[in-house]
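With one protein chain held back, the other chains of the complex are shown just where they sit.
Up next is chain A:
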Amino acid sequence: MSAESLSFIIFLPAIVAFGLMITTANVEAVRNIAFLTTTVILALVLKIYINFDPNAGMQFVTNAPWIQTYGINYYIGVDGFSLTILMLIAILIPTSYLLLWEGRTKGYWINMLLVQTGVTGALLSLDVILFYFFWEVMLLPVFLMIGIDGFGDKVFTTIKVTIYTMAGSLLMFIGIIYLGVTFYNEFGFWSFQYNDFTKITTLSYHEQVYLFLTFVIAFGIKIPIFPLHTWIMDTYKNAPTGAVFLLSSIMAKLGVYAIVRFMIPIFPEIYIEYSTWFVFIGLFGLVYFGIAALMQNDIKRMFAYSSASHLSFIAAGIFSLNAYGINGALYLIIAHAIATGALFLLVGVLHDESKFKTISDLGGIAKVAPIFTFIFAIMLFANIGLPGTNGFVSELLIIFGIYEFNHTLGYISALTVIIGASYMLWMFQRAILQDRVGEPRKMRDLKIKEIIGLAPWIILVFLMGVYPEPFIDKFEPTVTHFLNDILKIGVMR
């Protein structure tokens, strides 16, 4: 297993995408080649996952000069933390292809491939400029997907989401340059590697707070945490299924990932000092988005709020300063990606078939599409955190973590789970179960291909729910490293 395989994983989709762009192959061929590419990547990632040694820190490192004048390198590698998310991306993307199979355009598939390059690249970058490069690259294909295949007021939506995310990124850009310059002034040479940034000692307290905030805003917009969330409502409503899936299941996770990857090591003191605020904001977001979700009649908007609500929970866990909370948050990243991703894709199928507008238009689906209903229910329960599913394990860990952090907040977080259960179950009852008045709902059931696509997700939901040990083992040492060596607070486990 050579170190170049990571580069191969990053760039293969892009190369295939550019190749497909200039060919005149029809949509089916493009889709099949794209799907094949993602399965090749899945195989490679699996191989890396198996060969990965959890206690060996950063592995499969490639470091090549890019812009030498500024010490910017093409520097990539993987540790337990990025590996988990890498695995997640590699599994989710090909299976999502199976659910998006019919009726897409050539550009749609090419964009899906380009997003994969951007996301994987950002995930594996250890040089902050390289990270920024991929961070922007992953946004542009989504911009095109929403604009071309979206619904409703799609142009306004695209411009809004682009300006929002660009504003965040550029803010981060200032932060990166500022850190780079500070590093240069302290050490006398240029470097933009994040582990070099952790060595900076000359930043004043106020500078650290401001820089911390620029990064929080940049990553917070992507997640999104309250109050940086206003872009998601239009976007999730008007965007095509694939784009919503990518934004909610994958890109939002990279926001969380970036917080842990960059902000804990670079600003440990500020991170500890402000953690109470962020746990509070996270929990507030959880309740706020939960209540907002409860009041929605548009199913996609409801899922948008529900997704934001869970992501706020993840954010709260990340800031809980102990192994329970952070492990739980990482676990919830996976659980949420699977459950929300599946739900968005299923709603996409539902939308394509029945062209509904609101929840009240729906109903009676359980009778005509039992398999659909069954899988929908599993994902719903995973999302709520029913015991036996991965959602339960992660929510439990986060609640433990927050309890340890602050008892009162811990009680609050335990109670908030009820909100999630209520809007989800109420929606399920109205949209899927209850009988429709008038003519019966026309809705096809899932095809074999789609069931095969969803099968690994279902397996993961239960496997991770009942036997979390092997999964946690992969990233546990990394989390311990973060807590013990970087934040210098002992692990209580």
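Methods note: a contact is a pair of C-beta atoms (placed from the backbone, for glycine too) under 8 Å apart; a residue touches a chain by one contact, two chains touch by 3 or more; residues count from 1.
Going forward, contacts and distances are computed from a predicted model.
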Review point. Unshown chain, UniProt name, "NADH-quinone oxidoreductase subunit N", "Alkylation response protein AidB-like acyl-CoA dehydrogenase", "ABC transporter permease" or "Gas vesicle protein"?
Key: "NADH-quinone oxidoreductase subunit N"
Exercise for review: Based on the whole complex, identify which of A:F52, A:Y74 or A:F482 touches the chain you can't see.
Suggested key: A:Y74
Practice item. With the full complex in mind, choose from A:F35, A:F52 or A:Y132 the residue touching the hidden chain. Key: A:Y132
Check your understanding: Out of A:T37, A:T158, A:Q208 or A:T235, which touches the unshown chain?
Key -> A:T158
Revision key, fill the gap. Had the left-out chain been drawn, it would touch chain A at residues 7, 11, 64-70, 74, 129, 132-133, 136-137, 140, 143-144, 147-148, 154-155, 158-159, 162-163, 166-167, 170-171, 173-174, 177-178, 180-181, 184-185
